[in-house]
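With one protein chain held back, the other chains of the complex are shown just where they sit.
Chain IDs A and B follow the sequence of writing; residue 1 opens each chain.
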Amino acid sequence: MGGLRTVPATIERLSEVLARIAGVALLGMMLVVCYGVVMRYALRSPVAWANEFARFSFLPVVALGLAYALRHGAHVATEVFTGVLSARARKGLHLLSVTLFVAYGVLSCWAGWRLASIAFAQGLRSDEAEIPLVLVQAVIPIGFLALSLQALVQAGKALRGDARQTRPSNGAHPR
Amino acid sequence: MDWYAFAGLLACLVAVLIVLGVPVAVSLGLTSALFLLGELGLDRTLAVLGTEFFEFWTNYPLIAVPLFILMGEFLFVGGTADDIFDIASKWLQGIRGGLAIVTIGAGAIFGALSGSSLAAVSTFGILALPKLLERGYDKRLAVGAVASAGGLDHLIPPSILMVLYASVTEVSVGKMLMAGFIPGLILAGAFGLVVWGWVWWTPQAAPREPAVSWAERLGVLRKAGVPLLLVLAVLGSIYLGVATATEAAGIGALASLGVAMARRKVTVERLWQGLQHTVQTTAFIMLIAVGGKLLSWVLTYHQIPQRLVDVLVQAEVNRWVLMIAFQLMYIVLGMFIDPVSMIIVTMPVLVPVLTALHFDLIWFGVLLMVNIEMALITPPVGFSLYILKGLAPEDVTFNDVMAGCLIFALADLAVIAILMVFPELVLWLPRTMG
Partner (left out) sequence: WVPRAESAEPITIKMASYGGPSYPIRIHLETVKEMLEKRSNGRIKVDHYPAESLVKLAKAFDAVIDNVVQIALTSAAYEPKRMAVVAAVANSPWNWDAYKFGEHYREPGSFYDFAAPYFEKNGLKLMSWPNVPHGEVFSSKPIRKLEDFKGKMLRTVSSLKDPLKLLGAEPIFIPTSELFNAIQRGTVDGGTLAISSIFSEKYFEVAPHIQIANLYTGSLPVIMNLKFFNGLPQDMRALVWETFVEADKQYYRRIRQDTTEVINQLKSMKPKVEVYEVPAEELARWKAALKPFYDEMAKTWGADWTRFEKIRETLK
């Protein structure tokens, strides 16, 4: 049973690790944008791949941050209606939310997998740097898989009645 | 199924899920996916989803959003954000709501150099919003002021959306951009009036800044050097053509990191924190945004916006009644589809109609830009709403965000009416270009 208990912990650690990678991608994006400007403006010798690299690092910033955002209570819901409900009803609705979240995550993961596997099978490459597209697109299924797993962890917490997790809306920017 | 029944069902399902407390991203995305499955089957649905995720999350102009948020993070780490508001506070003493009004003014200035409202809302959301709240501003007033400040960006030239509008309708890009200038200032003024009226109605909504001596006022200007330098780095690089508006976001982030490092306020831990916060907020915003994009895709696929336009166009009514109907239509469309789709889906159908009715396309474009300003803050698909929800402190509820934004939308409506009555406000400036 001890092994079972570590599964959620492992998933949560995965969410954290992916977010760290996303953070590195973000830093890289910032640097490459500035590098592109310097090369073009100061050295009058623009680099073709700077733009593409910046666009491609945006993808992991988003995709690999999805699970982390969920773990830290982002992904906003409204309180138009849920505020007036009993705790029991709210718990039910919260479970519904999490279930739908998992469904969306799995479907999206599948879609990302389809995309990346086509890119792999056909050996597609990017226009400028000629990076294999599968390397870029693979973060979509990975991100959504982690998101789905994290949603399951949240569901488990909700079932155990962890009050902190059943509170609606918590999309705040941490500071 | 008839198209209006289809559209109604889709809208209802989204609304019900959101009201039930299902996260907005899932309400939008899953509903769209279900309708796609029904129409296209599994394989093609997966194809559409995969393509849209990849397209949207590698969309070049959107990278300005995380970069400006990151800039804000570093400004906080370096203490620069505090400096800026300290100066503003000391110089605005005695004016109730002054900081909110200054935010709107700063929004207009930022808008005069940046071309995207999303970038502007992100910037002001992270910099101004927490400060306004810290000073005791009413949550709704603060959020509304920030959303409005950012929303000015695509009306005041330059503007990516106006360039898009001009290319779809084939009017002069230069004239289109000029046309937005005066209406942009009028709108900024109208937002200022909303703040003023709000504070007049409920004085406790905005505090008076504490009285300070002139010595203190002048003394605080010592702090102005660094912020001024950063403003110059971002806005100056755009103005001088060193960088595009998107690239300026990257320069801003790097420059503010540099300042924070120079002030020896950056540790590895804080750097990580800044990155993680930005990642979290970006992921949150972009998951909702792509859900909105999918919804737009489904509506476009079924040609719902075109059909809506067709119904109106075929109604034989007075041209001004029709014009008002178009504005109402855009308010409804703006709730559900994203600004880019609003322009490229409806304008091809509308151009011949507007031309036949002798309406000026540039003037109409400016009305559309004000409408888009509103679309950014109307639920369920309202990009600014979610950016601000993502950037606001935890005790600001989504209802607060919506309520604050909607009150400022009154100013948008008023300005649309004014521009309809006085089209010269739009057309005078571009005409001077010859």
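Quick note on the criterion: a residue touches a chain if its C-beta (ideal position, glycine included) is under 8 Å from a C-beta of that chain, and two chains touch if they have at least 3 such contacts.
This is a predicted model, so every value here is computed, not measured.
The missing chain, though absent from the display, is touched by one residue of B:Cys12, B:Leu218 or B:Leu240; that residue is B:Leu240. Interface note for the absent chain: among B:Ile95, B:Leu164 or B:Met261, the touching residue is B:Leu164.
Among B:Gly38, B:Gly219 or B:Pro348, only B:Pro348 touches the chain left out of the display. Contact between chain A and the unshown chain involves residues 40, 44-46, 48, 51-52, 118, 122-125, 127-128. Within chain B, the residues in touch with the undisplayed chain are 40-41, 43-44, 47-48, 51, 55, 60-61, 115, 158, 160, 163-164, 166-170, 172-174, 238-246, 297, 300-301, 303, 341, 344-345, 348, 351.
Rule of thumb we're sticking to: only the chains that are shown with their structure count from here on.
Look at where the CA atoms of chain A average out and do the same for chain B: the two points lie 23 Å apart. Within the complex formed with chain A, the chain B residues making contact are 17-26, 29-30, 33, 43, 45-51, 53-54, 57-60, 62-63, 66-67, 70, 76, 126, 130, 237, 242-243, 246-247, 249-251, 253-254, 257, 272, 275-284, 286-288, 386, 389-399. Against chain B, in their complex, chain A makes its touches with residues 19-20, 22-24, 26-27, 29-31, 33-34, 36-37, 41, 51, 54-56, 58-59, 61-66, 68-69, 72, 74-82, 90, 93-94, 96-97, 100-101, 103-104, 107-108, 110-112, 114-115, 136-137, 140, 168-175.
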